[in-house]
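Omission of a single protein chain aside, the complex is shown with its protein chains in their original locations.
So that you can tell them apart, the chains are marked A, B and C in the order they are listed, and the count of residues begins at 1 in each.
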Amino acid sequence: MKSGRHFLQIPGPTNTPERVHRAMHRSVIDHRGPDFATLGAGLLEDLKAVFKTESRVVIYPASGTGAWEAALVNTLAPGDRVLMYETGQFATLWKNMAAKLGFDPVFMQGDWRSGANAEAIGAQLREDKAHAVKAVCVVHNDTATGVTSDIAAVRRAMDEAGHPALLIVDTISSLGSIDFRMDEWGVDVTVAGSQKGLMLPPGLSFNAISDKAMAAAEANGTRRSYWDWRDMVGPNASGFFPYTPATTLLYGLREALDMLAEEGLENVFARHARHAEATRRAVAAWGLEILCRNPAEYSNALTAVLMPDEKGADALRKTILDGFDMSLGTGLNKVADKVFRIGHLGDFNDLMLMGTLCGVEMGLNRAGVAYQPGGAQAAMDYLAANDLP
Amino acid sequence: MKSGRHFLQIPGPTNTPERVHRAMHRSVIDHRGPDFATLGAGLLEDLKAVFKTESRVVIYPASGTGAWEAALVNTLAPGDRVLMYETGQFATLWKNMAAKLGFDPVFMQGDWRSGANAEAIGAQLREDKAHAVKAVCVVHNDTATGVTSDIAAVRRAMDEAGHPALLIVDTISSLGSIDFRMDEWGVDVTVAGSQKGLMLPPGLSFNAISDKAMAAAEANGTRRSYWDWRDMVGPNASGFFPYTPATTLLYGLREALDMLAEEGLENVFARHARHAEATRRAVAAWGLEILCRNPAEYSNALTAVLMPDEKGADALRKTILDGFDMSLGTGLNKVADKVFRIGHLGDFNDLMLMGTLCGVEMGLNRAGVAYQPGGAQAAMDYLAANDLP
Amino acid sequence: MKSGRHFLQIPGPTNTPERVHRAMHRSVIDHRGPDFATLGAGLLEDLKAVFKTESRVVIYPASGTGAWEAALVNTLAPGDRVLMYETGQFATLWKNMAAKLGFDPVFMQGDWRSGANAEAIGAQLREDKAHAVKAVCVVHNDTATGVTSDIAAVRRAMDEAGHPALLIVDTISSLGSIDFRMDEWGVDVTVAGSQKGLMLPPGLSFNAISDKAMAAAEANGTRRSYWDWRDMVGPNASGFFPYTPATTLLYGLREALDMLAEEGLENVFARHARHAEATRRAVAAWGLEILCRNPAEYSNALTAVLMPDEKGADALRKTILDGFDMSLGTGLNKVADKVFRIGHLGDFNDLMLMGTLCGVEMGLNRAGVAYQPGGAQAAMDYLAANDLP
Partner (left out) sequence: MKSGRHFLQIPGPTNTPERVHRAMHRSVIDHRGPDFATLGAGLLEDLKAVFKTESRVVIYPASGTGAWEAALVNTLAPGDRVLMYETGQFATLWKNMAAKLGFDPVFMQGDWRSGANAEAIGAQLREDKAHAVKAVCVVHNDTATGVTSDIAAVRRAMDEAGHPALLIVDTISSLGSIDFRMDEWGVDVTVAGSQKGLMLPPGLSFNAISDKAMAAAEANGTRRSYWDWRDMVGPNASGFFPYTPATTLLYGLREALDMLAEEGLENVFARHARHAEATRRAVAAWGLEILCRNPAEYSNALTAVLMPDEKGADALRKTILDGFDMSLGTGLNKVADKVFRIGHLGDFNDLMLMGTLCGVEMGLNRAGVAYQPGGAQAAMDYLAANDLP
């Protein structure tokens, strides 16, 4: 029997606030009745601010994986070429999905330690004189590597190439944690999920859709039903959905949006940045290496840490889970057993972070990993000295 | 400000038990960790008993609509003919979906007051010498009409026709309320959702899959990803899922399965039958007509009631919602404004039913509908005189 | 295994609203910290409106029984004479407590079917030339009998007698259900509890205290500690308490006070009056007798019903509990087995009432009690015809 609270420090699902749990502990209401309309309309409106868009957001009762599929099947026709960038495991899975669904993904190779190379994307697009590429897909923050890509730079590269492709961005592990500006950055479709920066349990996912993307969807003949944006628009206008929504998760979303608004999105981002920097100071003090090569691309949502010998991450994670009741993220695919990932996103604060980092440090000790003590101390020094701006 | 508990008497989502709400009020755990494996494996095993199958069940973080889509895209190839029976609005929506997804639905006309005609299905199949029909789709209990179809008879008709089509059955509003026997009745794919007899909020849906259907899926080239059964099988074997599951709803499912097992499925069915009969006695006493023509096909999950003048159902529903804080089901499509629907399924008991029926009777009175008093009295007489068997 | 919601129709504890349960599902905070001060100060201020007083209210982490004791030990010195009126079991228990605590209760005999006789109280006080009587204690609404006493009349009688005794009133089952006006009626100490009209679980109780009573307490030498008002005043001024408060119940109280304010106290009283009248119409239609003799004294919080043969109430209650999962109040002491009590107070509405009355009617049927059918029908007729004013 373990006592006390589990530390859920995978990079999502994240720790859900009591307020969200309380909000969801409510009887279901008629999803065709007036109270629901008020709820639904408010959510659909207030979500826009989180995506920093003035266009529209649709909500799926589905995992983030479903929102990936929705983004593709609404905008792409069978056989359409789509340029995708290999930032890590989630970019890879998305690419696999595109192939399974009958599209033609061109996968630009990455090293799993860097963000999307905007210049390379621009070059590729400039070569595509025929505009065979219909969309560019980038993962804003690859949860497998802890690397954040510069979406504004990707948009600039597309514009400089004069290429009309849609820009589709996965923000599953960045939205509500790392600044994302859909309209300003010219993103056409944004993919998001409930279980990370939105501080909800998993079960909801989102597409935010530019007018250009919506027009593409209207003209697009790809067979689709559950994910079809066109069926959402009508009911959404009055706060309803074309099929039964996941009502209790929507209650939670209402509370989460209120919490983000109360704290202020920019404060939320600053909080995440502060915790991420403290984490990186700890990693440096331990003498360990961060997977992400380029400091400008460090993720503020999670930090992936390389094992000294490029192995043993899973044994370390097991030591920490068994000994200290903390879940850390595993290394995936190409970095399996080589990295462990520390999630520091969502409903989080300084002392939860320190509990987390101390758990890692004690785990390194117990698991016999070669490390230098002092990581938690370094993080503390940073936190104590740096108030939120 | 309304006081007291809302009566959610639409035919689903249904009233969720406190036990289920409590079970869901729990922090999320790592969906790749050992505690989750235990949870997942138990659910996947115990669900089988509810479907009365020994094959396999997959769980989607999705509405029931998603499970409809899953059943089709896994088993049918583009252009495949599928025989669907028009029992009511939900059969109609499913047929529309099949067409949207690029299949070739043949929609056998019904009158929205009767179940699927097994004999007619058999006749149709006998004519299909080439076996162009790849699947027969029937809604076990059409939520729009309150008519339950005889699935065993459909299977017999298929067998007698010697036709190899798959039998796909929607049990969204029957599972856990009305007896359904997947293996005994030779059903190949069963579609279900969380928010009716399973007493959960919406957000989960299910496919139960026979070996024959699984084999068809393995051979089927239809493009699919989120719904792909083939991707489920591997992770499910150890209690995991291919993408992030809706963890808190799974907690609720654990509790709901325990509750069904504690009461005993046969007792659950007998309880629903008793409440449905009491409801029908009330309707008869009011001098109103039940939409379902054939007593053998009366639904034990809901009762759709015809308005005396074939209009005014929505005004009545509004009177009842505003005056007595009860939600009833609306008439859909062909029976819009002509019928209202009383849900009497899920976590329910005699006094909740009597509150419901009294609410209808008082609403008939207030709304000025032509009716005879005495419906609630007739239901009470029946309930008082008839213990559960 | 019972399905559906239990009907808790004892006259308290009452059905607690989901909102209150949600509010209580919150981690405990430091009862000496600033957030608590805000909570406490708000509660102590807002409670006054519920008692209709401008003086002060103290909150005990205790049952209502504790608040009885508090009212006595703060105002009475050992051996002090106190005039108490036998309205029923709760008046009797309070009298027994006064004797146990060393006071000198004079118990004015009642018939358990009538309220306090103000005229008789006045007569008694006029005879007390020496003013030996230090307090008059009356139960506003005796939960054992369903009789409401006219407190304003008692005050008038006291004034007309020119007697300086304190007026102490138990409103445990009336506050928040039946109009009570502490200041206007000249009440000196009001005793209340959390688990009836305040819609909370049991565990909190209250004394509202006039200036005159507070002055008496300051001068009173009776040994006391836990209940001592004098120790409350200081900490309460800044929202704190002299010892650890029952924090989660205070969270619930915050929500309950908000709910009462949203509905409006006068609307709350009208709602209770309407449900009580519907209940009495049902009782009359059943051909049964209400314990309370005088219609002017009918309780709007509960109705005590006499069994036709003055026996068998407990068997009936068991039949109803076992068969229909509803708890009714038992007959206490002098009316044991002779009456059963229907609680219709707290967070309640028309359909919950109809479920309740149908449960009683079906129970009368099953238990073989001599009754006329038609009670639920009579209640329905009343409710359907009478909107809230």
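Simple rule for what comes next: a residue touches a chain if its C-beta (ideal position, glycine included) is under 8 Å from a C-beta of that chain, and two chains touch if they have at least 3 such contacts.
Source: prediction; values computed, not measured.
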item	value
Options C:Ala246, C:Ala276, C:Ile290 or C:Val339, residue touching the unrepresented chain	C:Ala246
Interface with the undisplayed chain - residues on chain B	18, 21-23, 25-27
Hidden partner interface residues of chain A, rising order	1-5, 7, 15, 17-18, 25, 259, 262-264, 267-268, 271, 323-326, 347-352, 354-356, 358-359, 361-362, 365-366, 373-374, 376-377, 380-381, 383-385, 387
Where the missing chain touches chain C, by residue	5-6, 8, 10, 13-16, 21, 24-25, 27-34, 60-66, 69, 78, 97, 100-102, 193, 195, 201-203, 223-226, 228, 242-249, 321, 327, 330
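One rule holds for everything that comes next: only the chains that are shown with their structure count from here on.
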item	value
Mean-CA-position distance for chain C and chain A (Å)	54
Distance between the centres, which are taken as Cα means, of chain C and chain B, whole angstrom	46
Euclidean distance of C-alpha centroids - chain A vs chain B, Å	35
Numbers and ranges of chain C residues touching at least 2 other chains	18, 25
